[in-house]
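Shown here: the complex without one of its protein chains, the others still in place.
Note that the chains are named A and B in the order they appear, and that numbering of residues resets to 1 at the start of each chain.
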Amino acid sequence: MTYEVEIGALRAAAAAARAAGDQVATIHPGDVLRAAGGAIPHSGSAAAISEVAGVLERRVTDWVGAARQYAGTLEGNAAQYAHDDRLAAAAFASPPNTAPSLPVRPAGARTKGPLVVAQAPTSVPAAPSKYLRLGPVPE
Amino acid sequence: MTAISRGVAALAAALTLALTGCGGTPVTNPSNGNATPAASSASPGGSGGVLEQRRRSAQARADYLALLTEVRAALSAVTPGLRWRTTEPVIDSETGCKTPFDRVPGASIALADSGGAYGGIPDADWARAWSAVKEVAAKHGFGDEHVLLDRPGDHQMSVYDAEGAELSVGTGVNTVATIYGACHLA
Partner (left out) sequence: MPLTWGDILQWHPAALDSAEAALRAARNACTDRAGDLDGMATPKGWSGDAADNASVSLRRLTGELRDLVAQVSAAYTAVRDAADGVRGVESAVRTALDHAHAGEFAIDADGTVRDLRPQMCLSNTHDWLLIQQERQDRLGECALRVEAALRKAADVDADLGAVLAKILAGTIKGGDGSLGAAAASGEAMGRHSVLPPPGHGSPAENAAWWASLSADEREEVIGAHPEWIGNRDGVEFAARDRANRLLLDRRRAHVDERWAILERFCHDENGRFIYGNYLQVKAEYEDLKEERESIATLGAILARPGAHALLGLDFTTERTQAIVANGDVDHADHVAVFTPGLTSTVAGMGGYDSDMAALKLRTEGELFRRGEQGTVATVTWLGYQAPQWSTIFTSNSVASSGAAEAGGASLANFYRGINAARPTDPDLTALGHSYGSTTTGYALQQAGVDVDRAIFFGSPGLGTSSLDTLAIRSGAAYYAEAKWDGVGDLAAFGADPTGMKGMQHLQTGAATTPDGRAWEGIIGHLDYLKDGSTSQYSMAQVVGGHPDSAVHGKNVGLTDPISAQDWYPEWLK
């Protein structure tokens, strides 16, 4: 019994991870942010921007590294199974994983965090609900 | 005046106001405990009846604009140098009516303007110009004359129609002609 399909799938997953890594490697949000500070000189934000820019750059770099490492590991696993049938049989013989490896995407995911809504002091107070004391009107 | 007599005088004045019917229409809808809430103070049957007899506002607007066109022509005939600012008269705006029609639904007044003309009508020609205006205005029912100003370099006169609309014409450095319309239903 050959496990060409499964080994192929591993190699495809590795390729996808490499492609993602390469794509993310092209973005430089830190550099972009750093340039923005020039619009608002002497502000507190301008001072913070440099630090935040560095952090973002590092997170991008770290992620790219992790993606490439993941790809490398999968490629290594694939090579092993291609070379050694016994290992492949051990890896693919058990019943399929019931737990999916990717979390299920819920439909219509809610956005996280509260939307910022300003509570404004206004010159026109809201209309008082002064009719409650009369009780509900039959509709 | 003491505070008390001032208050009494004020109440007396309030009664005077009621008798002379000043300002806006008095509210006829008492919110006291005994009466049923009255109908809104607009009484289409009463003041609306007068309006029912008149032409409708679309016709009135058209009539005013036509009259102003003739007025422009009459004035230009006397003083050809007048340079009208617009190609034709326009309706400047429309508003609600004044008492006693101010609460009649769908009733309005149109303010029509000739556009105004650069240039004045010389004193020597004014009487002739005003006569010509009165002549065209008479054909549209405007006859009751009122002179506001009549002195060298400064003339401002009006004629009124039976509905109370005013055709106002004047000259000085520049020349103006405007109709302050009467109340009409839509």
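Here is the rule we go by: contacts are C-beta pairs under 8 Å (C-beta built on N, C-alpha and C of every residue); 3 or more make two chains touch, one makes a residue touch a chain.
Nothing here was measured: the structure is a model prediction, and the numbers come from that model.
Against the chain not shown here, chain B presents residues 1, 6-7, 9-14, 16-18, 20-27, 29-31, 36-37, 40, 91-99, 102-103, 105, 108-109, 111, 113, 116, 145-150, 156, 158, 160, 166, 168, 170-176, 178, 180.
Annotation for chain A: contacts to the undisplayed chain at residues 5-6, 9-10, 12-13, 15-17, 19-20, 23-24, 26-29, 32-33, 35-45, 48-49, 51-52, 55-56, 59-60, 62-63, 66-67, 69-70, 73-74, 77, 90-92, 94-97, 100-103, 105-106, 109-113, 115-128, 130-131, 134-135, 137-139.
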